[in-house]
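Removed: one protein chain of the complex. Kept in place: all other protein chains.
Let's look at chain A:
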Amino acid sequence: MDEEYDVIVLGTGLTECILSGLLSVDGKKVLHMDRNDYYGGDSASLNLTQLYRKFRSDQPVPTDLGRDRDYAIDLIPKFIIASGELTKILVHTDVTRYLEFKQIAGSFVFREGKISKVPSTEMEAVRSPLMGLFEKRRAKNFFQFLQNWKDSDPATHQGIDLDKDSMKTVYEKFGLEPGTQDFIGHAMALYLDDDYITKPARATYDRIILYTSSMARYGKSPYIYPLYGLGELPQSFARLSAIYGGTYMLDKQVDEIVTDADGKFVGVRSGNETVKAKQVIGDPSYFGAGKRVDGGKMRVVEDGKVVRAICVLKHPIPGTDDADSAQIIIPQNQVGRRNDIYIAMVSSTHNVCAKDVYIAIVSTIVETDRPEMELAPGLALLGQIHDKFVSVTPLYTPTASGESDNIFITRSYDATSHFETVVEEVQDVWRRVTGGKPLVLKKREGGEGEQ
């Protein structure tokens, strides 16, 4: 380990692995370490043994759930938006060759005590039980307006300026009821709270179009999911990095971030070895995770908490037409909260658990000092819960951009139901690490030296 690297990456979460893959392809000499003996960090998928080691180390792994090897339980519930940014990165880096994807079978929204499919076209809106007759007509006009919108053609704007008018103005123009606004803003535009309503409508418009175009791509839902769990994603980018010369070390203790007199990054100490590099990138757990480290510095601070309950079910979620997988959004207004509750469910169709087992993760941003209670409206939709693993995770944000000390810290995985913010984070860190270069994806030539 006496070599010197361009970049040391700490933690093999998805954000870090995408970055080391892209940096390696870009010609950087990367050393990637993780303290765990498995890939993925917080974004890993665990088998039962690993899950018990993490949540219930004092208890034996149950024998009634089938084979350990059949399990790949995600720690962070997220789905891939079919036409979203992560898909672009997967395709452009060609890591799709290591992965197989399936659709998520359905996208649902909770309204007045019931769940219904999220309508994504004017046709579906007309058939949706979510709205009464007159509201359907108004919703149809709204969807037509969105679908016909052309920036260059003012005739399609109907007097609306997406960059100036708020979403509130748009909803009012079409006379949409609050309940309809809930499913549009939360189950289609995928906002976690209602702050978007007073902001310019453009961002919401973009997000609805992303939803509907993703929906149109494969048909059942706008989401896709990798077989064997989300933990496959970081592993594929790690392989990409290794193929381009990246060095990987799992199960490696990281003891200290070594800096010089000016606080600039020098290297990483593990035991009595120090490996040097020009820059370090890592997840917050390697930088104190909210505590003072390295001479009293606060490198990351807590910015809210997420509560997640991994639920093992022996049946599909009631009301989903026995879907083998589903997303259910419970808009905050529907249950008197500030933040949505969100359910992600996958099953043996995705090779993440034994046959006839369903894994549903219920999560939300913590608002009170009794976080598990906050999940109750979501848990209530699941029917009988065979087993449940609840965790409360702080969300960390770095206190500095890293440009002055070459220490680049990534953010924790947020409460959103998809990977769009992960990609934004990758783009942001990339910009900081490369001194302002935007991330431009190039197609890998010749695809991994195939002969």
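What we mean here is this: a residue touches a chain if its C-beta (ideal position, glycine included) is under 8 Å from a C-beta of that chain, and two chains touch if they have at least 3 such contacts; residues count from 1.
FYI, contacts and distances are computed from a predicted model.
Peer 1: According to its UniProt entry, is the unseen chain "3-methyl-2-oxobutanoate dehydrogenase (2-methylpropanoyl-transferring)", "DEKNAAC100704", "Ras-domain-containing protein" or "Multifunctional methyltransferase subunit TRM112-like protein"?
Peer 2: Result for the unshown chain: "Ras-domain-containing protein".
Peer 1: Among A:F101, A:F142, A:Y342 or A:Y358, which residue is in touch with the absent chain?
Peer 2: A:F101
Peer 1: Please pick, from A:I160, A:I209, A:A242 or A:V266, the residue that touches the omitted chain in the full complex.
Peer 2: Considering all chains, including the one not shown, the answer is A:A242.
Peer 1: Spell out, residue by residue, where the missing chain touches chain A.
Peer 2: So the residues of chain A touching the missing chain come out as 1, 39, 69, 82, 87-88, 90-91, 96-103, 105, 217-218, 220, 224, 227-228, 232, 235-236, 238-239, 242-245, 247-252, 349, 351, 440-444, 446-451.
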